[in-house]
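Quick one: the structure is below, and I'll ask about it shortly.
With one protein chain withheld, the remaining protein chains of the complex are depicted in position.
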Amino acid sequence: MPTMNMVQALNQALREEMRRDPRVIVLGEDVGYRGGVFLVTEKLIDEFGELRVIDTPLTEGGIVGIAVGMAMYGLRPVAEIQFIDFVYEAFDQIVSNVAKIRYRSGGQFSVPLVIRSPCCGGVRGGMHHSQSPESYFIHTAGLITIMPSTPYDAKGLLKASIRVDDPVIFLEPKSIYRTIREEVPEEDYIVPIGKARLVKEGSDVTIVTYGAMVYKSIEASKLAAEKHGWDVEIIDLRTLMPFDREAVLKSIEKTGRLVIVHEAPKTLGLGAEISAYVAENAIELLRGPVVRVAGYDTPFPLVHEKLYMPNVARIYMAIKKVMEY
Amino acid sequence: MPTMNMVQALNQALREEMRRDPRVIVLGEDVGYRGGVFLVTEKLIDEFGELRVIDTPLTEGGIVGIAVGMAMYGLRPVAEIQFIDFVYEAFDQIVSNVAKIRYRSGGQFSVPLVIRSPCCGGVRGGMHHSQSPESYFIHTAGLITIMPSTPYDAKGLLKASIRVDDPVIFLEPKSIYRTIREEVPEEDYIVPIGKARLVKEGSDVTIVTYGAMVYKSIEASKLAAEKHGWDVEIIDLRTLMPFDREAVLKSIEKTGRLVIVHEAPKTLGLGAEISAYVAENAIELLRGPVVRVAGYDTPFPLVHEKLYMPNVARIYMAIKKVMEY
Amino acid sequence: MNLISQALAKDLNLDKALGIFRVLDDQGVPDESLEPKLSKDFLLKIYEYMVRTRILDEWLLKLQRMGKVAIHAPNKGQEATMIGAALALREQDWMFPSYRELGALLVRGMSEEEIIDRAMANADDPLKGSDFAIYGSRDKKIVPAPVPVGNQIPHAVGFALAAKIMGDNIVVLTFFGDGATSRGDFHFGLNFAGLFKPPVVFVIQNNQWAISLPVRKQTAAPTLAVKGVAYGVPSIRVDGNDVLAVYSIAKEAVDKASSGEGPTLIESLTYRLGPHTTADDPRRYRSDEEVKRYEAKDPIPRFRRYLMYRGVLNEDLDREIWGRWRDYIETVVRRCLSKPELPEEVIFEDVYSEMPWNLREQLEEFRESLRVMKSLGLRVE
Partner (left out) sequence: MNLISQALAKDLNLDKALGIFRVLDDQGVPDESLEPKLSKDFLLKIYEYMVRTRILDEWLLKLQRMGKVAIHAPNKGQEATMIGAALALREQDWMFPSYRELGALLVRGMSEEEIIDRAMANADDPLKGSDFAIYGSRDKKIVPAPVPVGNQIPHAVGFALAAKIMGDNIVVLTFFGDGATSRGDFHFGLNFAGLFKPPVVFVIQNNQWAISLPVRKQTAAPTLAVKGVAYGVPSIRVDGNDVLAVYSIAKEAVDKASSGEGPTLIESLTYRLGPHTTADDPRRYRSDEEVKRYEAKDPIPRFRRYLMYRGVLNEDLDREIWGRWRDYIETVVRRCLSKPELPEEVIFEDVYSEMPWNLREQLEEFRESLRVMKSLGLRVE
């Protein structure tokens, strides 16, 4: 099996899906001859031509609005937003149409659209190339929101997203686009939507996380083991909504302690929902506070981003807080 | 003191602020000669003219984008979004600029802009005239989000919002625009931002709520008292972000039980943040689960809206659940 | 420079975007050089659509006043535009209307009954009660309109572009109001249309008002049609109260689109005789005289005069047509009124292709809440 990074895995997923199904098309800014600014769509235009790999004008609202019409027709468009920080022009289309057309039409129409986009920080991108805006999508009924953390998952989840009949917001943590390599099958496979991945078993405390924060959490868990012998369990959600409540509950049943880690700003980040879900449905399992390690409630800064983002020290502090409660 | 409904109180707040400060201007769709579709801006154009009461073309993105420039210049624009369900075209301007210009300019520029808009359900408005999208704003650092529940508060909070140097999203629950009347001073006063209102003291369970749900909560508390003798405390947040954490914590210290009620969809509604905040900082105070009564995770339906929204039965069920835990 | 720019200017064909195409004068007398050659039956069919639309519109107003319909956006005065344009479509073509095109729905084959069921959101509502003032039917190739003004414009373009990509010969027609031209969606949709040349026809129902805002306060452009220039989309302005003019121009546009020659923007000049919606009070922003002036231009009497001028219609036949449709629609209304409500759980359907666990949990809470309401005797206020 070849090893690949996430960009290659995503490129392969797109290529395979486009070969499999003529209804799959790609559109976005610079996705054609440029191959996307991160090269996720590299060379697709050579194989599939300008009708199926569409370089669009610079308008996210237009990209999504047009893609909605295509999806209603029966195509399976994969729309790239060059950086998720630029998706907001399309927010009306996403909230009012992508998420609601099935409901509004009493099930007569659906929008099998994937909006994929690089997200999150860690590459010195400043406030408009580093955001983690998943909360906006998670809160919007009608959308599925996904963020892979490995090349294998990226390929399998993107394929699943293209095939599902519902709209998917597919967020790609750009800081690990090329830093993680692993074996990725060259054949067809799917990673199911809605299922978390158990990254590391443990018995003392559960970390629920996703995206690049999986790796920070692993590091912090090592530090906790080293310093205190604490055994941390790590869950990578993969699908953010609907998130895998069973995986979360099962783990807390065992550990009784919960830390949630994400890059998105803390207030109403996904951590809030997971914490509230547990407090509502399984508070008896908790042995202490549910601690969230998240981006601070500020715009994402250009300077000191590694201090702004959840880092090993902050995750370690959270583990310590729940363990020593 | 005259009695007024919320529409009249808001109209008076605008009129007084416009008289007080020539920099205060109003803009939006149909705010001029039409006086706004709910008449909140009625007759302002007669007193202040077309330069200060601006009928704009039909573009929420334009309204907010233009208002940002005005606010940067030093005006105090109050932009009306005809229904908050239509704000999404302006989402890029709100998230990328309204919320970030102060930060982006290192404090050199600010955006003292109020975006006010009728929100929420209960008037048979269907999916695009009933939404409660406050989570999108609460999650966006740089914004203040407010929702009054009484005419008195509406006037005092709108005045405070116009005067604060930060951008405010001011949400007006349209179902109680004309149903609640109370005494409202005709002179100048302010209701401070960030302070909750204790609607009803109680000792058994705390309900944290806001907007029209205050009234449903009162009814449910009566039912709970009647049926079980339970004494419910009710807190009206008024400012949703930054919410009054002290009021919340103080109440739970007493009751040890928490129910949160809002119309917005449950997943990542403000209830999630309040629950998570307590679970993170004061879990020892809790005697049972934190229960959220919220809109369901669907688009807002035209039919059966009174069943979709939190209603007395649902709030009562939640009280019962935490009391009988 | 001047030669180039003159050549370019000629290409832009501004005459059409700045003038007004009309076939009938205000009295219904045709300009014979422009008059389309239509059969008597077809002309009467057009007229019947206009009659049906007017009657249906009145009924929806009435039903709204009775509390049976949440809101209604009156069509009165705009029948020629919607019917003329919709008639230009072929069986295989698709329509993306706004909330003010009852007549176009009828032309595409939706029945009065379907429309009223929808407006009432009763048990037979094909859109299952999701929103008000929107209509559609996959069967009839009508996509239900989004309430946010203009949202459907890029959809229509994307839909048409998808058909082009798949090699299917369809044309997509979308209606929207003058107000919608200010929205981002208009800018996006027209831009993509100019670039990718999908088979799409845009019809601006310029009824001169966006609620209280007259067109001259919406844009400083001399016409709305001229906006096509900004996108390289050929544009034309037509008298929207002249059903033959609208039909002729729309047909040309549909033919052009179906033969691969790309999009057309049609500005159809008409007038909204009624209030914006049943929730509006137009006296606050426009004068009764203005309305009177436009009542004299009502497209139905105007077309009736034409039909009489051509000997297609006489007083008796006219009375018969109105009477027949009035009776018929009244029967339909009665039937619709007798239908039950949509079941309560419908509000949980069609959010996703399969119900996720959070909605399943919430559906349980919902069922429980209905039981509690029943047992405590609580009513939905």
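By letter and in written order, the chains are A, B and C; residue numbering begins at 1 in each of them.
The rule is short, and it goes like this: contacts are C-beta pairs under 8 Å (C-beta built on N, C-alpha and C of every residue); 3 or more make two chains touch, one makes a residue touch a chain.
Here the structure is a predicted model, which means the values were calculated and not measured.
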| item | value |
| --- | --- |
| Displayed chains contacted by the hidden chain, counting the whole assembly | A, B, C |
| Per the touch definition above, residue among C:P36, C:G109 or C:P222 touching the missing chain | C:P222 |
| Hidden partner chain, touching residue among C:L18, C:M166, C:A279 or C:M355 | C:L18 |
| Full-complex contact with the absent chain, from C:S182, C:N241 or C:T264 | C:S182 |
| Touch with the omitted chain, as defined above, among B:T56, B:S117, B:S175 or B:T298 | B:T56 |
| Interface residues of chain A (partner: the chain not displayed) | 29-30, 32-35, 37, 55, 57-59, 61-62, 85-86, 88-89, 124-129, 223, 266-267, 296-299, 301-304, 306-308, 311-314, 316-317 |
| Chain C residues that touch the omitted chain in the full complex | 1-2, 4-6, 8-9, 11-12, 14-15, 17-20, 182, 184, 186-188, 191, 194-195, 217-223, 226-227, 229-233 |
| Touching residues on chain B - with respect to the absent chain | 22-23, 25, 51-52, 54, 56-57, 59, 61-62, 65-75, 89, 92-93, 96-97, 100-110, 141-142, 144, 164-166, 194, 242, 245 |
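Basically, only the chains that are shown with their structure count from here on.
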| item | value |
| --- | --- |
| Most central chain, Cα average position | B |
| Rounded Å distance, chain A centre to chain C centre (Cα mean) | 40 |
| Averaged-CA centre spacing for the pair chain C and chain B, given as whole angstrom | 35 |
| Sequence positions of chain C contacting 2 or more other chains | 129-131, 146, 148, 184, 351, 358 |
| Shared-contact residues (touching 2 or more other chains) in chain A | 61, 89, 92, 96, 100, 103-104, 141-142 |
